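The complex is shown incomplete by one protein chain, all other protein chains being positioned as in the whole.
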Amino acid sequence: MDLQIAILLGQDGITTGAIYALLALALVLVFAVTRVIFIPQGEFVAFGALTLASLQGGNTPATLWLLLGCGVAVAAVDGLAAVRRGDARRLVSILGWNLAYPLALAALFYASQPGAMPMLLQILVALAIVVPLGPMIYRLAFQPIAEAPVLILLIVSVALHVTLVGLGLLFFGAEGTRTPAFSDAQFELGSIMISGQQLWVVGTSALLIAVLYLFFGRTIYGKALRATAINRNGARLMGFSPVFAGKLTFLLAAFIGALSGVLIAPVTTIYYDTGFLIGLKGFVAAIIGGLASYPLAAAGALTVGLLESFSSFWASAYKEVIVFTLIIPVLLWQSLTSHHIDEEE
Amino acid sequence: MSKPDSRPASIALPATEPVAGRRFAGFAPAHVLVAFLLLVSLAPVVLPEFYVTLLNYIGLYALVALGLVLLTGVGGLTSFGQAAFVGLGAYTTGVLTASPDLPGWLAWAGGSPWLALVIGLLLTALVALLVGSLTLRLSGHFLPLGTIAWGISLYFLFGTMETLGGHTGLTGIPSISIFGWELDEGREIFYLIWVFLLAAVLTTRNLLDSREGRAIRALKGGMVMAEAMGVNTSRSRMVIFVIAALHAAASGWLYAHMQRFVNPTPFGLHIGIEYLFMAVVGGAGQVWGAIVGAGIITVMKQWLQDWLPKLFGASGNFEVIVFGLMMVVILHRARDGVWPLLAKLVPVRGQHIEVDATAAALPRREMPARGERILEARKVTRKFGGLVANNDMNLHVEAGEILALIGPNGAGKSTMFNQLSGVDTPTSGEVLFRGKSIAGHASREIAGLGMSRTFQHVKLLPKMSVLENVAIGAHLRGSGSVVPAAWRLERGEEARLIAEAAHQIKRVGLEEYMHEEAGSLALGQQRILEIARALASDPCLLLLDEPAAGLRFKEKEALGELLSKLRSEGMAILLVEHDMDFVMGLVDRVVVMEFGQKIAEGLPEEIQKNPAVLEAYLGGVE
Partner (left out) sequence: MNTIAQPVLEVRDLCVAYGKVEALTNANIRVGEGQIVTVIGPNGAGKTTMLSAIVGLLESKGQVAFNGRVEVSPDVERMVAGGMSLVPEKRELFGEMSIEDNLLLGAFHRYRTGKRDHAETMNEVFELFPRLKERRAQQAGTLSGGERQMLAVGRALMGKPRLLMLDEPSLGLAPLITREIFRIIAELRKTGVSILLVEQNARAALAVADYAYVLETGGVAMEGPAHDLRDDPRVIETYLGLGGKHQDMLAT
């Protein structure tokens, strides 16, 4: 291997590592706030990418129908409860978000040509379709069992993953897609060539991480989410409801997932089931961060990205084995260094 | 006018009340089992080929799910990686029986499926020990993620190693023959699969109903309790991990010889996930739940594959979508799985453990001489960050005396208790038990030396009977291990352990609740149960954390008598207590703590007159 190749591999590693970092952050957040190990995180990546591709192909993405379906279900469940309590204001907001919003999006497709929109608008529309699925899924799948043991939450999470992958195949078919790059620019840095898309991925990831950092460090809602992760009961006593925390967390996770999908769609081919492995590597990164520390998780993500790209060069057949085996020594080191009296909840 | 029912109302028996003894109490368990076995053995004779194949798959899956019931449902360790162990069993036999040219050093092992089974199981045990020693130390949610990691790694290895045939796999695997009988049809291998499965179910049940089994079941009650009763919890975790892996490998072996070829697909993470679904849907704590879960999921998938394309057309894989949704719904509706619901439909008479009164008593420890210093704390200080929870504490307990440690809420008594029992280590100072420092020793070693304790927040296994809970206390007084327990070869020792537990239960006055679930007892009785459990270990020092809390007056009296009697036998007792009436009438000496320090020590009468103590209890603000 010469320096040229090493630099190329390094670039690849950093690009994918940036995506893993985003996913790791989302996974850490979801686990800390809701105790859910969110296996379907990767499906949001795939849905984001494939929804965008479908828009660009001039079609109405099938995820819109999923949004409508979930909206109807949530509106039915929550709306009924609001009617029973006679809470008219809540009923309006429930119907607005869960029925009127998806219908308005559907009307947009009826009225306009998504294929002809500028790319930025297409991206926004794709996010507008996929991101609200996060809180809806929390409402339907996790809110009823929010107090259940972690194992049950995990199994439900896995069952959702199975369902969403199935839906992915139904919606988008078995064929992979690659969307056009955001920019065709190529930069030359000495002997190194950097593509504009790679800069987009790394730059957006860095920006998003910075925004999240500010959100958690500076805003009261961000602080309230952190507080829930630190002490659920304490946060409840401040009037921060666990239901709201759950929905907000899933909204963020869905946003991070879908945006990651949009970012990497021009770099790698995305299939309906690609999300799972990407999500799992986000997990490896999150585990390196101990499912608790955000900066460590981000560092872990870069390590995973680099390891993956270099091992694909040296031993491409064993690429996945190497990445997933890496987790074990890390876990071991963690459990040896963190000594505590192990006790049940 | 003179109808028979015109008797005076006062002597009329209400017609709805069943006459005692004639009420249907459920079927005898043995009858239900025989009926089930009959149904199973008739199945291949009467059912068409398709259903026999389905039952074969159910049997294979149930074998793996059974391992998960033990690992996840009973032991609380979640694994997504079981499919990889199935693959290990399948590939081992595949390579050994189907490869035309084994390398020289392996040639001796080729050709025989039965030899391959043995080798596969040994190899699996070895891999499980290795993987387990790396990942089982992980607590809580790290473990399932760790299992995903090695599950995926092994799966990719199957697909990439050339000797294993890559993604196309291995073909030409022979069928199994038993004494010349070739099991080359589904109807024939059916019997082998179900014999394996039923043997596994029965041995697992036997194991759970034994000394080792109780230790395994105690894992879910928290490590602190199990270790304090002398259970080596890391060993117990490893035991169930290896057993679960062996079940999976056996299933893989059967699978390879049923299919006659192997490729990596059935050993991937997705199948590992399905196995976990089966265990959880069946009822993750129930051995029979494994069969129910495997049955439900296999049939459900088959049914969805058959019907959904007819309803929605062939495009898309609706069965996966509906399957996932159904899993979510099942878990929302029946968090404990389906088996408990089924068990209600077929009432089986409850069976409780027989106590053999004739069993020989267990050998007892030689009690230390009266007046010997059993436990001593020297200048114990414990800091948590900036908080000093214990400051320079000195105290000691002698054989044949009761010492009370009292003080207002938050005085640091619980922290002190943790230092004394070896759960926590002092920041400075030392704790001596029978003259030896206990710093750095595991709780179970300290338990072995004769220290036993109860817990302030009762730590029982609520679903286990009172008798079994107490028997956990006697863990270190037996030695019966896994294999003898699975095949019921340790019944002599087991009877002695159970008899000892029953004896301690009688001693504390709980005999009428012996076969009740521990969780159904009132809180005060649960505390007494903990004392019986502590006594079952034959200790020379008892540490009791608020034993009288929640007891009624009569119960307190009885407890006081019991403790006095133990004292007269030479037992050393330290108790932390709030009930002053109870303490003052019973104990020999009192140590009073406030703000982490000792503020008074002496005879009960002295303590009651001590102004500093009065101040501490009634509050110091004028």
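When the chains are written out, they are named A and B in that same order, and each has its own residue count from 1.
The definition used in the following text is that a residue touches a chain if its C-beta (ideal position, glycine included) is under 8 Å from a C-beta of that chain, and two chains touch if they have at least 3 such contacts.
Bear in mind that the values here come from a model prediction, so they are computed numbers and not experimental data.
J.: Among B:329, B:387, B:439 or B:603, which one is in touch with the chain left out?
T.: That would be B:387, which touches the missing chain.
J.: Determine which one of A:180, A:203 or A:234 touches the chain that has been left out.
T.: Considering all chains, including the one not shown, the answer is A:234.
J.: Check the options B:136, B:229 or B:411 and report the residue that touches the missing chain.
T.: B:411
J.: On chain B, what residues meet the omitted chain?
T.: Given the touch definition above, chain B has residues 385-387, 408-412, 519-520, 522-523, 549-550, 578-581, 584, 595, 608-609, 611, 614, 617-622 touching the missing chain.
J.: Tell me where the left-out chain touches chain A, residue by residue.
T.: 220, 223-224, 226-227, 230-231, 233-241
By our rule, only the chains that are shown with their structure count from here on.
J.: In the complex formed with chain B, which residues of chain A make contact?
T.: Chain A reaches chain B through residues 31, 37, 141, 144-145, 148, 150-152, 154-156, 158-167, 169-170, 280, 283-284, 287, 291, 317-318, 320-321, 324-325, 327-328, 331-332, 334-336, 341-344.
J.: Would you tell me which residues of chain B are touching chain A in their complex?
T.: Residue positions touching the partner: 72, 76, 78, 134-135, 137-142, 144-146, 148-150, 152-153, 156-157, 160, 220-224, 270, 273, 276-277, 280, 284, 315-321, 323-325, 327-328, 331-332, 335, 423-424.
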